[in-house]
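Remarks on the structure that follows.
The other protein chains are all here in position, but one chain of the complex has been omitted.
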Amino acid sequence: MTSTKTAATADAHPAGSPAPAPTPAPTSAGTPKTSPTDQDPFSAEVGRLVVQGEDRPGIVSKISTLLLDHGANIIDLDQYSSNPDGGSFTQRTVFRLPDLPTVKPKLMDDLGGLLDDELHMRWSLTEANKRKRVAILASTSDHCVLDLLWRQRRGEIEMTVPMVISNHNVLAADVRNFGIPFFHIPLNKDTRAEGEARELDLLRGNVDLVVLARYMQIISEDFLEQVGVPVINIHHSFLPAFIGAAPYRKAKERGVKLIGATAHFVTGDLDEGPIIEQDVVRVGHEETAADLALRGANVERTVLSRAVAWWCQDKVVRDGHTTVVF
Amino acid sequence: MTSTKTAATADAHPAGSPAPAPTPAPTSAGTPKTSPTDQDPFSAEVGRLVVQGEDRPGIVSKISTLLLDHGANIIDLDQYSSNPDGGSFTQRTVFRLPDLPTVKPKLMDDLGGLLDDELHMRWSLTEANKRKRVAILASTSDHCVLDLLWRQRRGEIEMTVPMVISNHNVLAADVRNFGIPFFHIPLNKDTRAEGEARELDLLRGNVDLVVLARYMQIISEDFLEQVGVPVINIHHSFLPAFIGAAPYRKAKERGVKLIGATAHFVTGDLDEGPIIEQDVVRVGHEETAADLALRGANVERTVLSRAVAWWCQDKVVRDGHTTVVF
Amino acid sequence: MTSTKTAATADAHPAGSPAPAPTPAPTSAGTPKTSPTDQDPFSAEVGRLVVQGEDRPGIVSKISTLLLDHGANIIDLDQYSSNPDGGSFTQRTVFRLPDLPTVKPKLMDDLGGLLDDELHMRWSLTEANKRKRVAILASTSDHCVLDLLWRQRRGEIEMTVPMVISNHNVLAADVRNFGIPFFHIPLNKDTRAEGEARELDLLRGNVDLVVLARYMQIISEDFLEQVGVPVINIHHSFLPAFIGAAPYRKAKERGVKLIGATAHFVTGDLDEGPIIEQDVVRVGHEETAADLALRGANVERTVLSRAVAWWCQDKVVRDGHTTVVF
Partner (left out) sequence: MTSTKTAATADAHPAGSPAPAPTPAPTSAGTPKTSPTDQDPFSAEVGRLVVQGEDRPGIVSKISTLLLDHGANIIDLDQYSSNPDGGSFTQRTVFRLPDLPTVKPKLMDDLGGLLDDELHMRWSLTEANKRKRVAILASTSDHCVLDLLWRQRRGEIEMTVPMVISNHNVLAADVRNFGIPFFHIPLNKDTRAEGEARELDLLRGNVDLVVLARYMQIISEDFLEQVGVPVINIHHSFLPAFIGAAPYRKAKERGVKLIGATAHFVTGDLDEGPIIEQDVVRVGHEETAADLALRGANVERTVLSRAVAWWCQDKVVRDGHTTVVF
């Protein structure tokens, strides 16, 4: 899936495309009716299998043969081995299988036999028309949250958003305008423990992904363990890095020409997790540090939306400290 | 103003920055407080003079001397001559002048004496903290309209939007969510005359610019004459062009790798006016014609927002069939 | 192989990388020693299988099983079906197989049994360390020719260049500086027949690809048939297209903001073949038509080098009027 990872575009839209919103907003009437799946009468028959683990000969053959034996037709397959000798194996397979929802349990059993018992791989099987459930955590900035909600409504991101949680109240009206529940959970460094406990009560079991959309609070290791789903964060980036406070002012003082943003999985070290996506925007000498910050905000929302869109299509596979983005 | 015209960025934000919205939406509380002007206690003192006409020696000197004689300090000046011999002269001058609102009439008189009577140039003098009044015409697509309204609210485009007019009703709720008046004027090729007459009743005298945000009706030459302000349009573009109907399908069939959009001034020939801004987004073989159309929509909104933002900063100067974009 | 198709980069270098030149030029001593293959002690064991034809279930399984039965380990696989119902199937498989050169004949036999006799697919099997033989046809412009030769020498394009043929003599010295044979075959519309006959005498059997590097002569259908290998051409592109003579002047007069180039396979219709790669460069109002032409030349060389580099890695698969670029 080449062009979905294209850098420096005006467009954060992923290539593969989603099913239409169950109840399309009237305003989407004029938007292009799009995406293979919703044009495809067989969309309920499209499955995605992602497999990762230790590389060895024969995995592709065994997986594709198993799928064939179940009557599946592979329509898109990406496979990558990080190293011909003892590297890691990652494969994303999109296939069409009549009655997928019905036969899925049997397919899961057989995949478990092959991938768990025989090959000891990590794997997931998803149905293309089952949208990911994505919770958004935010603070006061609207740019990342609204970009995600808008693209979700336009059918550009294959997700539902069961909730937006914020430690402030300023985004409530905008979020609810999209018909999305907004929960206000005040939280600061002193009340982090109980705040995160309340967040976990809302999130646990209800979401497949948590997105930090300029959520300006530290996430505890304990939260990461308990939430049980991946957490994606966005932050600004520069060449070179400007460490510490007021990075935009420092960048301005060096005459920096590019302002960037990085979307990454959150690990114990908040800004050091595996990188999913990055992009930059160009700035000039005539722009103030405040202009740079506003530019940065625009790159942030584009990069975060790309990362979330790809993740929702099962295109982003974490591999230790790095990622495979098909 | 170099980087404001940078291609292929994730960001349509112009470099110079606007004054804050008169009544900032609560949601903007979290957005970067930005822009020279709203940080600048003297923003009411900042003026912009744009001059264009036949090139000859001495224009820069005479204009800058006149401004100096009025106590103005030039803070940003761009001048361009299309040809050293008998080309056209274009200059944009940003200056600071205490009590600008008070002394403006006298300055206008003296500029008229120099630029009208002596040099016979076209010119305009605007106050940086007076936002342009931009009317948006749309049909059913929301992507360009909402991108403009959202960036306006975020303070990324120095405009007010007194009205959105559509020949359909589907965008009413979204537009009014921004607190912007929405007027529904049904119009088709048979009712164009009376429809445009109603549009003109609403527009005449109330706006500085009309933006066609995926407005899917032909604009009559008569409308262009009577509306009395520039009209900016957006449409998709390809390399090479795919003439006629279903351009995205034709592009798909050729294996085209770039989908683009062009923002231009509207002239009698709808899609052939002077080009203000263009950009492209990359596509891949795995994308359907419908995906390409959705990509195209995203480039359209980015390119249109850039063109409008620059126009609102008096950076876009039409010069016959072409444009000077400072 | 995502990022190799990234748009709008300063860099035409493909991601996968070549084996070092048999006799590295001294100047390459300082260049990064790179690419999986030349770092890989098993490079002689790496093969690439490209298969294309009518889609049906089981192809992936049968191919991967056959490779497994020969002891091959798949290290990179891309598969794409243009349509789940009766579309075309395209697969590129990179595998490692000890003693590939020795066992290749047997593997070819078995692949023939499967892909020719049973599945009726088009296919090719290449050895990663066998560089493609690429002939370059040029006229007087040096930019595309020298970019190709330089990248070849730097190890950025996995090719050897057995000859450069030109209908002019001006490039002789530069080409021979790279140690590449240069043949001057005068040719114009009146002498096309005998000129092309002489070209075919040099090319037939000696090359895997012919690249038109700003070769300013029409290629006859007869030549295309007789040369028996793909022919790749480069030409400028615009949004919108400016038909006819002096496109740069026309683009300048419209205030065009992007100048582009398109690399495509040559078919009977010289500039209408399947598109392999495109890119654009940004231009401004202050640039002359001549500046635009010089900008265009730079995009041309970058786009052509990308297209040739990807083709040499078996990543470009022609599929009727379009292409699949993995």
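Each chain gets a letter, A, B and C, in the order it is written, and its residues are counted from 1.
Simple rule for what comes next: a contact is a pair of C-beta atoms (placed from the backbone, for glycine too) under 8 Å apart; a residue touches a chain by one contact, two chains touch by 3 or more.
These figures come from a predicted structure and were not determined experimentally.
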Contact partner of the left-out chain, one of B:44, B:72 or B:115: B:72
Options B:96, B:133 or B:168, residue touching the unrepresented chain: B:96
Where the unshown chain meets chain A, residue by residue: 5-8, 80, 237-241, 252-258, 260, 262, 271-272, 274-282, 284-286, 321-325
Just the residue numbers, please: which parts of chain B touch the chain that's not shown? 1-9, 40, 42, 46, 55-61, 64-65, 67-68, 71-81, 84, 91, 96, 325-326
Across the whole complex, list the residues on chain C that are touched by the chain not included here. 1-4, 6, 8-13, 15-17, 26-36, 39, 76, 139-143, 146, 150, 154-156, 168, 170-171, 173-174, 177, 214, 257, 279-288, 290-291, 293-299, 302-303
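One rule holds for everything that comes next: only the chains that are shown with their structure count from here on.
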Homomeric contact chain A-chain B: same or different residue positions, threshold half: same
Taking only the C-alpha atoms, how many degrees of rotation bring chain B onto chain C, rounded to the nearest 5? 180
Between chain A and chain B, what is the separation of their C-alpha centroids in Å? 34
Report the inter-chain centroid distance for chain B and chain C in whole angstrom, where each centroid is the mean of the CA atoms. 42
Mind pulling the residue numbers of chain A that touch at least two other chains? 1-4, 6, 8-9, 76
